[in-house]
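A single protein chain has been omitted from the complex, and every remaining protein chain is retained in its original position.
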Amino acid sequence: MTANEMPTKKMPSPAPKSLRATHPFDDDKLHEECGVFCIRGADDAAAHAALCLHALQHRGQESAGIVSYDGRQFHAHRALGRVGDNFNSEEVINRLPGRAAIGHNRYSTQGETMLRNVQPLFAELEFGGLAMAHNGNLTNSRGLRRELVRRGCIFQSTMDTETIIHLIATSSYPRLIDRLIDGLRQVRGAYSLVAMSHDQMIGARDPMGVRPLILGEVDGAPILTSETCALDIIGAKLIRSIEPGEIVVCSDDGIESLHPFAPERQRFCIFEYIYFARPDSDCEGLNVYSARQRIGAELARETGIDADVVIPVPDSGVPAAIGYAAEARIPFELGIIRNHYVGRTFIEPTQRIRDLGVKLKHNANRDAIAGKRVVLVDDSIVRGTTSRKIVDMVRDAGATEVHMRIASPPTVHSCFYGIDTPSRDELLAAQMSVDEMSRHIGADSLAYISIDGLYRAVAGEDRDEAAPQYCDACFSGAYPIPLVDHDGGEATMQLSLLAETA
Amino acid sequence: MTANEMPTKKMPSPAPKSLRATHPFDDDKLHEECGVFCIRGADDAAAHAALCLHALQHRGQESAGIVSYDGRQFHAHRALGRVGDNFNSEEVINRLPGRAAIGHNRYSTQGETMLRNVQPLFAELEFGGLAMAHNGNLTNSRGLRRELVRRGCIFQSTMDTETIIHLIATSSYPRLIDRLIDGLRQVRGAYSLVAMSHDQMIGARDPMGVRPLILGEVDGAPILTSETCALDIIGAKLIRSIEPGEIVVCSDDGIESLHPFAPERQRFCIFEYIYFARPDSDCEGLNVYSARQRIGAELARETGIDADVVIPVPDSGVPAAIGYAAEARIPFELGIIRNHYVGRTFIEPTQRIRDLGVKLKHNANRDAIAGKRVVLVDDSIVRGTTSRKIVDMVRDAGATEVHMRIASPPTVHSCFYGIDTPSRDELLAAQMSVDEMSRHIGADSLAYISIDGLYRAVAGEDRDEAAPQYCDACFSGAYPIPLVDHDGGEATMQLSLLAETA
Amino acid sequence: MTANEMPTKKMPSPAPKSLRATHPFDDDKLHEECGVFCIRGADDAAAHAALCLHALQHRGQESAGIVSYDGRQFHAHRALGRVGDNFNSEEVINRLPGRAAIGHNRYSTQGETMLRNVQPLFAELEFGGLAMAHNGNLTNSRGLRRELVRRGCIFQSTMDTETIIHLIATSSYPRLIDRLIDGLRQVRGAYSLVAMSHDQMIGARDPMGVRPLILGEVDGAPILTSETCALDIIGAKLIRSIEPGEIVVCSDDGIESLHPFAPERQRFCIFEYIYFARPDSDCEGLNVYSARQRIGAELARETGIDADVVIPVPDSGVPAAIGYAAEARIPFELGIIRNHYVGRTFIEPTQRIRDLGVKLKHNANRDAIAGKRVVLVDDSIVRGTTSRKIVDMVRDAGATEVHMRIASPPTVHSCFYGIDTPSRDELLAAQMSVDEMSRHIGADSLAYISIDGLYRAVAGEDRDEAAPQYCDACFSGAYPIPLVDHDGGEATMQLSLLAETA
Partner (left out) sequence: MTANEMPTKKMPSPAPKSLRATHPFDDDKLHEECGVFCIRGADDAAAHAALCLHALQHRGQESAGIVSYDGRQFHAHRALGRVGDNFNSEEVINRLPGRAAIGHNRYSTQGETMLRNVQPLFAELEFGGLAMAHNGNLTNSRGLRRELVRRGCIFQSTMDTETIIHLIATSSYPRLIDRLIDGLRQVRGAYSLVAMSHDQMIGARDPMGVRPLILGEVDGAPILTSETCALDIIGAKLIRSIEPGEIVVCSDDGIESLHPFAPERQRFCIFEYIYFARPDSDCEGLNVYSARQRIGAELARETGIDADVVIPVPDSGVPAAIGYAAEARIPFELGIIRNHYVGRTFIEPTQRIRDLGVKLKHNANRDAIAGKRVVLVDDSIVRGTTSRKIVDMVRDAGATEVHMRIASPPTVHSCFYGIDTPSRDELLAAQMSVDEMSRHIGADSLAYISIDGLYRAVAGEDRDEAAPQYCDACFSGAYPIPLVDHDGGEATMQLSLLAETA
């Protein structure tokens, strides 16, 4: 929900330091922005939600929320910070009674991490309560929002989810499901949403199925969530993915499937395979770890070079590096050690410390590097700031050559479908040729996998130019869903007049 | 905003102990529920708001909030707890920049002290932002709320103020002031509200002027607030009270006064003089301390008895006791010492401790009491629990006789105009005769001032039966404003389906 | 324990603002520095301690601690802040099991409020554990401390109490009581200390009995504490004061009384009657409230002047003002209203706010003042900062004359016996004549009670020049106990090399 939720840069009050859970070093990755979960008809529903949100922590680390329903009343707990820091006590879970629960993890850019933007959102509508959580980003929400305000709707947050809820609230249909369809027909964008009313659990996916959403089951209770790793943690079973454009309604009458929108070819986000999804998840039937290994192998075939050792940039480069090393028959070594304690922010207190940069998180393992020709494998380069420091560090550790290999094509376009990307002028590959980038980061050589190579590794076939099998807009610029707000100039409209401090 | 804001008693999650700022001992008082403040055109506007809210702390101790406007954006800080605990640092004040600010103190009954109910409320309407704070209680808000939800409005809180904001948001008039008048024409109840938009500061008082609202000024900047003591703390001057039914609009064009409602005779809350207002405030032109002294003198005249010493129940009984003692020519003594450190809750940790009860807060000063006939003066009796303990304590300290004198008529009816009152079956005076009460609290005698005596002390004349000069519904049962929700059975409707935990 | 505990002014790290519990406005009072409590043989011993420390909160507001003993082990909880904020939950009390408990309240000057200085102190000696709490100040502790360090003792705090504990630890006597006597024979100063071992509760008072210490009893369990108000809160009974130079030992064998020191005439601190003790306490058999009234009456006799109203500076001036008004037959009015919510610090966030000064805490009640000749009664003037603001405020409220009357002689000397006093050059009365002071504070006249007048009011007779009945060094400069450190120049020795931050 990046673009739409971000107020223009007038906000004078930065989030308190203690809330910035992401280290600057992480900033050179794109960020998935949400993980969602919903369960209906299970004991300990909120405890299940907490566990599954924990398994989905990589999809959003700045806030988490759970709403439960106990048959009479809804109960909410929402907090800034990680799941494990906020939903870790019996006391908190006990305050979320009931056999239905919905949950959400959220990643948020600095400055707008406010409690009022923590999901799930809850609204009391004519027919009762409705809680909703959303992964994705609408591309026409600003126009919709302006029209809704004109009609007297009062927005409490800057989130797309609230736009959908107001569309539901003001729809003239009597039934919730018809109101939801009525609302979704008006929106454009990528969305995988889950909703919980007093008698239904609903999941919906945009017609192109850009963001993931799956249906699972544990002890007879249906589950809607983002990734299979969330099912694994509670011993639940995958039933199937929700289809693009499908709406499923789970109630006491069973599970009903609706397809109210005109069918379109699926355009699942290919970057989920490259970086976003957890390696132990299956996305759209494909195991992510295996896909990354195959990408690494393809990368070796396309960009192979004589070398002594293959070293991943941990942790995200590891599976591709294993695939690369096996294909290239070069030893795989953990030549860079990551300090996992930095998961929690270590704010550098002085300028000298800030200058030390990369070493807070990574350290070169000199013994595995010195005197060797090194292939460094990473999943992507965004701004290039980290790559540069990593190459320096490896060279300082005695590498005779440093060859950087990237397990994705150059990232040259911003994402408008629910991924936090810097603007184009911050994307290194949008500003430089590969040769320039190689010099910029100080490598002896730099090479990316081709887009067809990526498709072969993931889909087993080249990209279909006429009708690409995936959404790859960040590489190709081919945006499958119209960017209404952006193209209409609405993206720079100030979304909120309020800066709330906590 | 008592009755309307209280969800029905289904709420399973009590407020955390640490948030209960009021000691059980205090429960035997009625509670004013809000203090409001707004200033426009002053440097340090938020700092002024913080100071004035501090001066109004007695009108609401459970939460406080300030919204400022800096010419481009609104800034909010709202917190549970006292003003001095939350708005006490330069850092917080700096996060509230601008020359206009609006603030609110809130008292809240246990269980519903939630951050989402902390005022001022803020909404972004078609024409820009609007912050609003409200002292009072609507008597038809449940019906209005149901209708607004039917039209698609989404309520975030259980507060009356939000009802008014939705009426404004959905009004078809183009100008804010017309929308406000349109909205207020639909509401019934007692209200003194202040609002702040990007270019206006607005104050409005219900047609009977039940709750206080005054206009002041400091260094040319107009101020709207609840009591004169809030003006004193910043060296501001009183201009006048806002009239019943008046709406004042302060903008760059000066101060405009509107009277859009049919005129009615004022019915100012007489209990403000008895207990709610600070003794150093003037309400509707009358000094509160002097009024209390006159009430005490009248009480002595009406209920005088032979005694050796007049002792106030501190602190609220002091002015009346001084008036009583002077009139009765009996020595005034501080025979009961109050431990002011209990302002902050001292939660009693064990049953034995709870049984000790009253002594946490009060201690008899044996030397001033032993062997004497004591007149105890208190402002009111609500449930009688405290009175009983106080009488016991005074007797234990050696009093030979204990005569309780009350500086108000018996409290026999609940308030629906913004005061937190227990239901009638908890009001001691609604359940017992004065004689029964006297025996119940263990006094040798008990006497109240008459309602005419009260009017004479406050207004200088007897109560006008046909058209009472004040609202005295808690004594007389004569409710000047129709209790629409209550009489229509709406008061027990569950206001919110959501229990949010913090 | 002021002087000795204060490190010299090198400390660069001020206590965090949130810990400064005292408002600048309070700075114009002298401060008692400790309250102590010990009980042995009672159920809920720690809960009793918490309550009694709460009743003694006025003797120390910056930290509180309780150590209990459960027959096998000691349990401690010590915290910065007030009793009611730290010992207010069943959970905390449950962590302090046992039938014996010792507790301490501490006032501390800014900058040295560190957890390591929170009492009671606990040490494990050869024979077992020993917890100790102390009210007073040693006048030769620096020399003793230096000698102990020379012998290898390691000090953890800067408190006198630790000096006594090291003297006990290094004493060559086998029994605790002999070690304590051995240690106390080496110290000079004013002290009222309580100690708790596994089988004894001990109380000791210096040979002149400067600070209070009493023996009480509840349900057969003996109690040692500072004031009778601590007994009242738990329904305990006073047995007697501990005598000057007496040591009492409470064990399973009963209560033993020892008098190991050469007898001296008692010199109880006369300021306890003027300001330190709670008005509902009896000190050395005399009720404090009554003493203050008599002082007020004597003040009226000595300094009477024609006036229309007597107004106390609240709260400490009230009893004397009542006595003054009754004696002078001038009406007593609460012409200044105190905002009790300032008990908790309200840090002024901006300079303009700081300039507002006094009004945060006090407001003039114009109606009671305007057009009148006012006698203002206060208990003392220390720096004079507050008096000046109060006089201004009263004059602004319309007083035609303002006559300040002080219920103690001029404070011209520092206290070295356990009271926090500014140095002499900050004491207004040490720098100016009474006339100069009157002009300085802007009063029409200023007068103090004479020292003989004070003695007459308290003791019923004039001061015995040859052998004064009380310690009145702050007025007379007659220090009954030698100021060894101070006269030897040790008082400026840096007590600690460590600045610990929390």
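To keep things simple, chains are lettered A, B and C as they appear, and every chain counts its residues starting from 1.
By definition in this document, contacts are C-beta pairs under 8 Å (C-beta built on N, C-alpha and C of every residue); 3 or more make two chains touch, one makes a residue touch a chain.
In this text the structure is predicted, and so the values were computed from the model without any measurement.
Looking at the complete complex, one finds that the omitted chain is in touch with A, C.
The residue from A:Gln57, A:Gln186 or A:Thr400 that touches the chain not shown here is A:Gln57. Note that of A:Arg366, A:Arg424 or A:His440, the residue touching the chain absent from this view is A:Arg366.
Only one of C:Arg40, C:His104 or C:His166 touches the absent chain when the whole complex is considered: C:His166. Listed for chain A, the residues touching the missing chain in the whole complex are 17, 43-44, 47, 50-51, 54-55, 57-58, 61, 82-85, 87-90, 92-94, 229, 232-235, 278-280, 282, 287, 289-290, 315, 318-319, 322, 326, 331-334, 337, 339-347, 349-350, 352-353, 356, 359-360, 363-368.
By the touch definition given at the top, chain C reaches the unshown chain through residues 10-13, 67, 72-78, 92, 95, 97, 115, 122-126, 128-129, 149-156, 165-166, 169-171, 496-501.
Here is the rule we go by: only the chains that are shown with their structure count from here on.
Judged by the touch criterion defined above, the protein chains link up one after another in an open path, with no loop closing it. Averaging Cα atoms per chain gives one point for each, and the point farthest from that of chain B is the centre of A. Distance from the chain B centre to the chain C centre is 37 Å, each centre being the mean of its Cα atoms. Between chain A and chain B the centroid-to-centroid distance comes to 49 Å (mean Cα coordinates, whole Å). Multi-chain contact residues of chain C (touching two or more other chains): none found.
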